[in-house]
Structures are given as C-alpha cells and as structure tokens.
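As you look at this complex, bear in mind that one protein chain is not there, while each of the others sits in place.
Should a chain be cited, it is by its letter among A, B and C, assigned in written order, with residues numbered from 1 in that chain.
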Amino acid sequence: MSAASINKIGKSTVPRTAISTSDEHTITVRGEDLCRDLIGRIGFTEYFSLLVTGQRPSPGDVKVLDATLVAIADHGMVPSVQAARMTYAAAPDALQGAVAAGILGCGSVILGASETAGRFFKEIDEQAADGDLLGAASEAVKRWRAAGKTIPGYGHSLHKERDPRVAALFQVAKDAGTSLRFVQIAEAVEAAIPDIVGKDLKLNVSAAIPAVLLGTNFPLVGLRGVPILARAAGLIAHLCEEAVNPSGFALSFQATRELVYEGPAPRTGEPA
Amino acid sequence: MSAASINKIGKSTVPRTAISTSDEHTITVRGEDLCRDLIGRIGFTEYFSLLVTGQRPSPGDVKVLDATLVAIADHGMVPSVQAARMTYAAAPDALQGAVAAGILGCGSVILGASETAGRFFKEIDEQAADGDLLGAASEAVKRWRAAGKTIPGYGHSLHKERDPRVAALFQVAKDAGTSLRFVQIAEAVEAAIPDIVGKDLKLNVSAAIPAVLLGTNFPLVGLRGVPILARAAGLIAHLCEEAVNPSGFALSFQATRELVYEGPAPRTGEPA
Amino acid sequence: MSAASINKIGKSTVPRTAISTSDEHTITVRGEDLCRDLIGRIGFTEYFSLLVTGQRPSPGDVKVLDATLVAIADHGMVPSVQAARMTYAAAPDALQGAVAAGILGCGSVILGASETAGRFFKEIDEQAADGDLLGAASEAVKRWRAAGKTIPGYGHSLHKERDPRVAALFQVAKDAGTSLRFVQIAEAVEAAIPDIVGKDLKLNVSAAIPAVLLGTNFPLVGLRGVPILARAAGLIAHLCEEAVNPSGFALSFQATRELVYEGPAPRTGEPA
Partner (left out) sequence: MSAASINKIGKSTVPRTAISTSDEHTITVRGEDLCRDLIGRIGFTEYFSLLVTGQRPSPGDVKVLDATLVAIADHGMVPSVQAARMTYAAAPDALQGAVAAGILGCGSVILGASETAGRFFKEIDEQAADGDLLGAASEAVKRWRAAGKTIPGYGHSLHKERDPRVAALFQVAKDAGTSLRFVQIAEAVEAAIPDIVGKDLKLNVSAAIPAVLLGTNFPLVGLRGVPILARAAGLIAHLCEEAVNPSGFALSFQATRELVYEGPAPRTGEPA
C-alpha cells in the first residue's frame, strides 16, 4: 500500500505525544527528568498516574489508586489466570505471550465494567447538578434498562451481599479525603435498583473502582486501564508460580474430565 | 481429546496454588485477608512483591522495586508503543488487545535481557564465592563469548556512555540499604568486557535492573515480569492519549513513506 | 476462588462440543475420521468450512470462500502488518506472539466491518421478504443513520471507485452459481446511499465478503473469522520475510521521524 493511501485512514499525518521524549543525555517524562526527578523519588503508582494524567496526583489520590489496584490484582484461579497458565505451559519461552493471553480476558464481561460504570456515573453526575442524586440515579437506571442495557457494576455471582472489597475501597476514599461524590452516586444507584429492576443487586468491585477513582484526579478515559495494570501484576505472580510449580496442563485436564462430545459418531466403513 | 489423554501432557493432574483463595466472605492472599489487611494498607508495588514472593518485602526492597518499575515504564514512542497505538486505532473497542499487542513486544531483543542478565550475574555470584569478583566476571564473559552468546545488558544504541538510568538505580539501591553484591558483579563485568570483547560496552538498564533487584528479596524467576508490568503502565498511558489525540494511523503513514517494493512488476496482458 | 463460585459465572457446568473428539486410535472431526476421510482428501478451505458449519460445503461454496480469503489475506504494509513486524523484531523467538499482535488489529475499524455488514444485510433480507430490496435497503440505511451508526462496508480511503476486489468477488459468486441474494442487497444499499447520506459511498471489500458468503452455507456467526484467518496467512508471509530481510525497526524509525513532542520542556535546576 502506498504511503499516500494509508495517509487517508486518519486525519493527521504527523504523530504527536505529550508523554515523553529523550536525547542522549536526558529522558523527559511529562516535563520531568526521569533520572533526576523521578527514579527513587516517586512510587510506581504515583508514576502511573503522572504518565496517564500529566500531573502529579495528591497523596490522597495515590492512596485511592493504590487501593483499587490492590483490590483487583488477583482473585485466584479465575478464567484469565487459567488461560495465561495454559499458554505458559505450552509456550514457556515467551512469558510476554502468557501475560498477553491473560490480559486479553480483561474484557467487557469480567473486568471491563469499570469503565462502563464510570460513564454511567458521569451521566448521573451531570443530570444531578441540582443535587437530587437519587432522582437522577433512578432516571438513569430506567433509561439504561429501557435501552436494553444491564446496569454495569451491580450484582455478583459469588457475593450476594456487597462484595467485601467495596466497603474497603469506600473506607480508603473516606480516609484519604478525596471526593465522595461518585461514591454517593454509586450508592444512589444501588438504592434505586430494587424498585426498578426487581432484584436487589449490590454494588460490586467494578462499580466501586470508578466510584472512588472519579473522586480523584484519575480520568474516565483511564478507567479501563486500571484493571488491566492490576491484573498484569497478578498474572505475573501466577506465572512465576507456574514456572516452578506447574498447574497449566492439570487445569486443562480437569477442565475436560466431563467434556461431552455432541457431534455425530464416526462413520464406519470405507472413506467416501 | 479425552481427558485421559490430555492428562498425560503434564505430570500432576491436580492444580495447586499458594497465591490466593476465597469464599463468600473472605479473599485470602498469601495468608492475609485482602479486605482487612491489604486494601488501603499496602501499596501496589509492595503488593506485587507479596504476590510474587509470598512475603512482605522490606521498605528498602520496595524502594528498589519501585525505582526499577519507574525506570522502564516508558521510553517514548518505541516500537512496542507504536504497535499498541496502531492496534488501538484499528480496534478501539478492545483496549485490552492493544495493551496485549504492546506487551508482546517485550521480548528477548528489547526488554527480555533483564532475566538473562540476572542468570549471568547469579552464575558469577556462585563462582566468586571466594571473593574474586573480577576474576569470576572475566571467566564468565569468556565462557559466554566462547559459546557464541552476547553479554546481556551491556551496550546501548543511544547511550554510548552508561545509560543515565543506571546511575540513578544504583544510587537508589545504596540509599535503600539493600545488598550491593550484584551491583558489584555488574560493574566487574563492565570492567572485564573491554579486554575480552574489544569494545567498551557500558552497563545498560537491562543489566542494572537485576543488579539492584537481586540484592532485594525479589527472585530471579520474577525478573522478566518487571519490564512487563512496568511497560503495561506506560502502554496504558499512551493508549489513553491515543484515545483522545490519535497518532496510530499517522505513525503507520510515516512508517511507509519511503517503503520500497522489491517484488516483480505486475505482469501486463491477460491472465494466465 | 472456589469452584463453587466460578461455577456461577455461566449457566452450564459441563463443557460440550460438537466439533471433534479423539481416542488412542482415531481423531473424529464433525463425524469424519480425520486420518481416513480428511487428510489428503479435503482442501484446507473446505475443511475450515466443515469445522465451522459441521457440514461439507458444495464446490461452489468452497470457490466463494477461497475467493474471499484470497481477497483479504494481504494488502501490503498496513498497520497490523507493521505492528506484527515490530513485535517480531523485538521478540523474534516468539513467532506466535507477532502473529497474535497482528491479529489483534483485525478490529472494528479495519476488518471487523464484515460481520456488521452481514448483520445489516440480514436485517434487509428479512424486511424485504416481499421482494422490494431497494425499499428495504433505503429504510435500513435511514434507520442506521438515525441511530447514529455508519453504514458498514461502504466507502474507502483509497478506492473512490469501487474497490476492485468487489467486482472480482461478485464475478466469482456468479461463476460458482451460489445465491446472489445478498449481492443484490449490497448493491441496493449502494444505490440507496447517495440520496440519504449525501455521499456516493461505494461498496468496499468488507461489504462484498458477506454479500457473497451469505449466499453460501457459511454462517453469519463465522463472518468475523474470515478476515482473521485470511490475515493470519498474510501475517505469516510478512514475518517469514521479516526473518530474512528485517524492516520492523526501519518502520519504527521512519514512523517517528516527524514525531512532535508536545509535553512541557524539561525543568531546569535542581530536583524538587
């Protein structure tokens, strides 16, 4: 394909970035000298926030971001961890491939609800400018239901009560002194759900994450990245264990012990 | 494939993990109650170390691990970032896919040298039990060269002097009070290289990472995960920027402006 | 996580498949003995159709499927190929990772339109049961526009005329004698667009693929797999070339020649 043709896929032909640049002596990230100002002087969580937002977060912002990352980094032998371990067992030379396979399971069903819940809460925030959070929450729940959409971040297969991580995250936000506006919105939605949906769906961790993070400097656009970064840490831990005490093929064996083949029986006789 | 057949790929048929477990009320990670002991009480970097090692790192260990993650999270519009941005531009609904594409570039050439360098330093560590680091380093460099292997973590295309991140990381290790044994080994290798290799290859960041981390509680088996986790943070930042100010297709356009087609000219005339 | 909890994510706890099974002597695929009935007796394209549909396609069905796979397997140094080559350059030990990185770019913007176009055509097909294709097409275009959706598979950055692959694919379908129902629907949409959209958007290859395939036994649910399989072939060819004549880092170099750093200038003076 000629350059002229690819050109037209997008609008601009000049790539731009405000994140970082470097020359032979200096690596500059978000206006700071990496080696002089950052290495040894900033924690990884704070640095992640700086990379994403371009600004240093407050200590409270860092507390909340740390808490969300810790809350969802690991939840045991979940499907994405199983996928990563099976991939590692089959391709142990390429750790990056096994991590990638696990991250590919951070999709809409399992971990992607955080961003959707964040958009939902932002919608309520705008419409509750007058202060009636419960009214705005009820309207939003009705609107999403009418459009055939599930309410993102409510209900959990395991925790019929609120997921215990929710209270822990809300407490961190209170202690950190960051804005509780979106925590209140999230709780207003939880209060509105039973009458409208007919089920008592409790706030789960996918809603709690935007509820606390949107009260900090962390932007909506970055929400989906939080579970991905968190899970990368959990996946790496599982793969370090897999390298020493393998379970990948054992998981695969167990998974198919009751496998039912529903296709036609093999034909007998000669080939056609 | 029947379960009985898959069974035999590995040795054990029962999967095991020492990382975490959960029931309806409690999520237990490495023997700690996630919601009671960890969320809000432990930073993400410290939690990553706990997940990988099973033990709480010392404050100095955390300092060093933070510094390595910060040092390599971002280095501008490098190939893996370009790959991730192009992937995002083509498939913006799947952020996890774009992050995965970027992580797949954390391979042997670009970021995988950390683990190899760590193994190299461990080899020298064992053979220098008597204390002669320079002698053991020289022997190891000769041995690896004789086997046709490059010395991992030395030399850099951009930084003819030592990569500026190296000094920053070594200073962090000194300030943190963690063991400098592997920093000394790394410098012994640097001193041994010119006479044996005939080139003055300086320590780069891929060697500096194991040099400081192996002086903490962080294990060799986890070394390759450090650049992957760090880059996940940088990739997410670039993709948040891409979502707002796209450069993916512009990068692709620029990349092919001077593209040369070397294949045969199209045949003229009728089809065969 | 306990088994009991994961259980509840989905509804069934017993995995089932109708695709294949095996024992020590026989591998059965879709009711046929792989070694006796299939290897050497069926082409790969026909086998792909058998795997997906459970039934042997007609020779005409195979002709059309072959043509669609050939039409989109390669389009030069497009973004997904660049991403794959850069990934391979950075991680040459893991060919599977580079192919995966390229496939991750087969998303909604670039190649995913085939499935969406197929759904659009099916909608028109159902509503034109009385035979008025043009009327049903006009209504559908209006409906999708009103819902803020673009018409999938029309318009192309490079080919202002119809993409030349469209006529080639339509000719194959005619020659193969498969149903032209969806070709007619696709052309009815093309005829309806200018009055409604105000632009003369021509059928592109993403619309031509469902237009011809939905006239065969190939199912709507499989449409998105066709560009993925096709591109896997093209990606492997590019990576074989990359292994011998590397361009990955050259692409990356070119891509950033005009890169603009828009962030703040590095602060001068002492660290904060």
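We adopt the following convention: a contact is a pair of C-beta atoms (placed from the backbone, for glycine too) under 8 Å apart; a residue touches a chain by one contact, two chains touch by 3 or more.
Quick caveat: nothing in here was measured; it's all calculated off a predicted structure.
Just one of A:Ala18, A:Leu220 or A:Leu259 touches the chain that is missing; which is it?
If we include the chain that is not displayed, A:Leu259 is the one touching it.
Would you write out the residues of chain A that touch the absent chain, in ascending order?
Touching the chain left out of view, chain A contributes residues 1-2, 5, 21-24, 77-80, 82-84, 86-87, 89-94, 97-98, 100-101, 104-112, 248-249, 251-252, 254-259.
May I ask you to list the residues on chain C that touch the chain which is not drawn?
These residues of chain C touch the chain that is not shown: 1-3, 6-7, 9-10, 12-22, 24-27, 29, 34-36, 38-40, 42-45, 47-48, 51-52, 63, 65-67, 69-71, 73-77, 89, 94-97, 99-101, 103-107, 112, 158-161, 164-165, 167-169, 171-172, 175, 219, 221-222, 224-225, 228-230, 232-234, 236-241, 243-254, 256-257, 259.
Contacts of chain B with the missing chain: which residues?
Listed in rising order, the touching residues are 1, 5-6, 8-9, 14-21, 26, 28, 30-33, 36-37, 41, 54, 75-79, 91, 93-94, 96-97, 100, 157-158, 255-256, 258-267, 271-272.
Everything that follows uses one rule, which is that only the chains that are shown with their structure count from here on.
Of all chains present, which has the mean Cα position farthest from that of chain C?
The most distant chain relative to chain C turns out to be B.
Turning chain A onto chain B with a C-alpha fit: angle in degrees, nearest 5?
180
Just the number, please: Cα centre separation of chain B and chain C in whole Å.
The computed centroid separation for chain B versus chain C comes out at 33 Å.
Please work out the Cα centroid separation of chain A and chain C, and write it as a whole number of Å.
Roughly 27 Å, centre to centre.
Send over the residues of chain A in touch with two or more other chains.
Those would be 1, 6, 9, 14-21, 26, 36, 75-77, 94, 96-97, 100, 158, 256, 258-259.
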